[in-house]
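This part shows chain A:
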Amino acid sequence: MRQQYHQSERFTPDKEMQACGLFGVMDTTGKRFGGDMAIKAIKNMKVRGNGLGGGFGVYGIYPDYQEYYAFHVMYQDRNQAAKRMVEEYLKQNFYVIYDEEIPTDPGVNVFQPPLVWRYFVSPPPRKKGAEEHLTDDEYVVNKVMFVNINIEDAYVFSSGKNVGVFKGVGFPEEVAAYFMLDKLYQGYLWTVHSRFPTNTPGWWGGAHPFGILDWTVVHNGEISSYGTNRRFLAMHDYYCTLYTDTEVVAYAVDLLMRKQGLPIEVLSKIFAPPLWDAIKLMSAKEQKLYTTLRMVYAPLMLNGPFTIIVAHHNEMIGLTDRIRLRPITAGAKGDLVFLSSEEGAIRAVCPDLDMVWTPPGGEPVIVRLNSKDHLLSTNKSI
Partner candidate 1 sequence: MKKFDYLIIGNSAGAVGCIEGLRSISKQSSIGLIAEEEHHVYSRALIPYYLSGAIGRDKMYYRPADFYQNAGVTLLGGQKATALDLERKEVELAGGAKIGYGKLLLATGGKPIYPPMDGLDKKNVFSFHSFDDLLGIEKRLPESKNAVILGGGVIGLMAAEVLKKRGLAVQVLELADRVLAPVVDETTSGIIESTLREAGVKLFTNNTIGQIHSGDLVESITLKDGTVIPCDLLIVGIGVRPGTELAEGTAIKIDRGILVNRQMQTSVPDVYSCGDCASIYNFITGQTQPLPLWPNAYLGGRIAAFNMAGIKRQLVAGTSMNAMHFLNVNLINAGINVTDQDSSQWHIISKVEPGHQVYRKFILDEHGVISGFVLVGQIKRAGILLNLMRKKVDVRSFQEQLLDENFGYVNMPDELRWQLLKDEVILGVM
Partner candidate 2 sequence: MFTGQWSPPGVCCDTYMSSGLCFFIRLNTHERMGTMGKVVVKPEVCIGCHLCEVWCAVAHSKSKNIIKAFLYEDTKPLPRITVEENLPLTFAWQCRHCQEPNCVTACISGALTKNPVSGHVEHDSLKCVGCYSCVLICPYGCILIDEQKREIIKCDLCAGLETKYCVSHCPNEALIYVEN
Partner candidate 3 sequence: MYSFQLPEFMIERAADRCIRCRVCERQCANQVYSYDAELDRMFIEEKNCVGCQRCVVLCPTLALNVRPRTSDYRPNASWTRDKMQNLKKQAETGGVILTGSGNDKPCRIYWDHLVLNASQVTNPSIDPLREPMELKTYLGRKPDAVKITRCADGFDVETESFPNVAIPTPLVFSAMSYGAISYQAYLSLAAAAKELGTLFNTGEGGLPEHMRREFGGNAIVQCASGRFGVDADYLNNSQIVEIKIGQGAKPGIGGHLPGEKVLANISETRMIPIGTDALSPAPQHDIYSIEDLSMLIYALKEATNYAKPVSVKIAAVHNVAAIASGIVRAGADIVAIDGFRGGTGAAPQATRDNVGIPLELALAAVDKRLREEGIRNKCSIMAAGGIRCSADAIKAIALGADGVYVGTAALIAMGCTLCQKCYTGKCNWGITTQDPFLIKRLNPELTTQRLVNLMRAWSHEIQEMLGGMGINAIESLRGNRDHLRGIGLEDWELNVLGVKGAGE
């Protein structure tokens, strides 16, 4: 039996509601570049945030440690007890190759900064028993979940290989400045998020991107189906603790793509499935596909307004809900592909675009390394 982290679901934390700005940029040749574009673009969409959260996901950030899982662990209120417990736990369950405090700029004034530490770890060979047959990834996910659920004031907000998530309370450019992203890091794929929570002061753990392993999600919207999604994921051992509906997207991506091996195109049709009326008009083969998906994965449909940018190594997907209640725009210039809440933000960092298009609701823009797959969505654009 799956353990419940609370005696009653009544006590599950509330997610908060928010409006947001998102931006993602990827070099499809895999060339690494700095954070300037991402920072500038998100700054351009300042009205989409309110200074209560900002964050970045950067791929290709730790080439020197690319064999190791890079954990970014946040200790709220700089809680040393929590840090000791986490480190004890990591020591018991991993080989910790290297760890350090993530460098920050003390000159940047941010709200109640936690202590953020990074650990490069590698899972040990499994002992006989329950975990014997787990893959490394699953093993890591389990341990991350354990920390997030059980250790007060400690949150693992980045856990992939060669990936880093940086986030906090403040405008994204303040967070970037605090972590010195423009100076210290380079990556071939950057996603950015600017947050506008409406009902909580915002906390560091609640900022986007949200990540598990190398999956990161930035999200704009309010997922009305959150409760259904959350409870379905709980059945698959994903427990939401971070007070944000983006979390369910991240877990769902992990479940569907990593664990169940579904292609990204299918994933987008689970999140934003076609209407039954549309399915009725499809070919028999498509009908079977979409009917099966809707039947089986009904609890993972993301209902309500959302735009998400999901990224993992080599891939970045932009998707908006099936009735397109939130915006998304895509643009391309040479090898660079952009996804953004607003076209203006893309043009701000790249004025002479080759092309710019608006994908319809439920239709994913898939940006892949060394491919032109993102162009597939252009012919359906609105």
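Behind the choice of candidates: all candidates are chains of the complex that A comes from, given by their letters.
The working rule: a contact is a pair of C-beta atoms (placed from the backbone, for glycine too) under 8 Å apart; a residue touches a chain by one contact, two chains touch by 3 or more; residues count from 1.
Model, not experiment: these values are computed from the prediction.
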Single touching candidate for chain A, where 1, 2 or 3 all sit in one complex: 3
Complex contacts: residues of chain A adjacent to candidate 3: 1-2, 4, 7-10, 14-15, 17-19, 198, 221-222, 224-228, 230-232, 234-236, 260-263, 265-266, 275-277, 285-286, 288-289, 292-299, 301-305, 322-323, 325
